[in-house]
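Of the protein chains in this complex, all but one are displayed in their positions.
What follows is subunit A.
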Amino acid sequence: RDATRGQTHPCPPAEERLPRVATLGKGDPMGTARGRGAGPPGGTRAGMAAPLVLVVLAAVTVRAALYRSSLAVFIAERVEVASPLNAWKRVVEGLALLDLGVSPYSGAIFHETPLIIYLFHFLIEYAELVFMITDVLTAVALYLAIQDFNKVVFKKQKLLIELDKYAPDVAELIQTPMEMHYIPLKVALFYLLNPYTVMSCVAKSTCAINNSVIAFFILATIKGSAFLSAVFLALATYQSLYPLTLFAPALLYLLQRQFIPIKLKSKSFWLYTMQYASLYLCSLVVIICLSFFLLNSWDFIPSVYGFILSVPDLTPNIGLFWYFFAEMFEHFSLFFVCVFQINVFFYTIPLAIKLKEHPMFFMFVQLAIISIFKSYPTLGDVALYMAFLPVWSHLYRFLRNIFILSCVLIFCSFLFPVLWHLWIYAGSANSNFYYAITLTFNIGQILLISDYFYAFLRREYYLTHGLHLTRQDGTEAMLVLK
């Protein structure tokens, strides 16, 4: 049995190093590894494939049942899942215009990219199937990516233990293969059975396709393929612009994988960066030119990217833009649009400096920031970063407000339709009520992300400085974020 595992995972067996690790403490993290045959996390492909298939089957059943139910129409109309960018109604409108031989962008309705409209031009009959397959592909891509990522984390952890980089009493903080074994499955489960994803899929929001592209980009990055990573990043950027900021974490990850030191003076660093950037830019140019040749016009540039950046459509959604700009005097709006948009891109630089050793965590935080601060966010975007939460389950003991924050998010999810009903149908509330709940939802998300960020930093600090910190006077110290 060991022999087959050795074949599946061509990394050095852990047995020979076990005695050294065992000296770390009574927790003996590798003991469990030994019990399971000492392979790195992930297990055998065959062993894990069955539950994944089960999850996929359950997810497809739920979606198919919902497509057939009367809820589908209700969900498709919800502003929380269908933004002006990705609502299915608008795609249908674009297709109708295309069929009539008119540019789909000639109306003010359609804002998807030309590639999407040509995709559905051929697949409109199978739209439901396409969305289900897209979701499944996203989940499988995330599953494979996290499986690979876990191996890397495991190897890195072992290396650091061997190099004595960790403090002696941190055995309980170290991730064991037992814990890591089910993480990829949990990620797939979190994505496929998350009510947000299900609703997004049932509403046929094209957000699912964006998520899929981003998932494949993450998979390509983790597998170390710079070319595919650049191509998928270009596709994601082409689709919704904001994934541009994922360039930094992907580059950091690839550099780390190639063992290139991240130093501004190093020549190889600049060489690799230029290489990756040019790959990215070339693919972006190719995709945009392809779109141009498909429609034979540049209409889509203002209609898609201009629409994303200048935020002319103030239909309520779960984001922060609509109310703010609906209330504002016209002549200030340009300035504040710039401020709001810079806000999305702004966090990349400080995060890149702080998290340069942990590009995947950086990627997660960046995805969350995009989904909170982008101009037309939907629940589908939220679902994508929430799928990564199981990857950081080892941070659980450092999270402070996870209970309160999850309650806040659940309550807000239920209050969205209630307040919408009061505002739009009953007429007894107004937009302030709905915006209040949007604001609470976003504050909940921001606090959740900062909680995870803080927990991550604390864990890293404890790993190097030891779990039991003492002050100068000998009493127990506590880490406080100021």
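Operating definition for what follows: contacts are C-beta pairs under 8 Å (C-beta built on N, C-alpha and C of every residue); 3 or more make two chains touch, one makes a residue touch a chain; residues count from 1.
We adopt the following convention: contacts and distances are computed from a predicted model.
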**Asked** Given the options "GPI-anchor transamidase component GPAA1", "Small ribosomal subunit protein uS9m", "Translation factor GUF1 homolog, mitochondrial" or "EIPR1-like beta-propeller domain-containing protein", which would UniProt use as the protein name of the unshown chain?
**Response** "GPI-anchor transamidase component GPAA1"
**Message:** Can you say which of A:A236, A:I318 or A:L415 touches the chain missing from this structure?
**Reply:** A:L415
**Contact set of subunit A toward the excluded chain (per top definition)** = 400-401, 403, 407, 410-411, 414-415, 418-419, 421-422, 425-429, 447, 450, 454, 478, 480-481
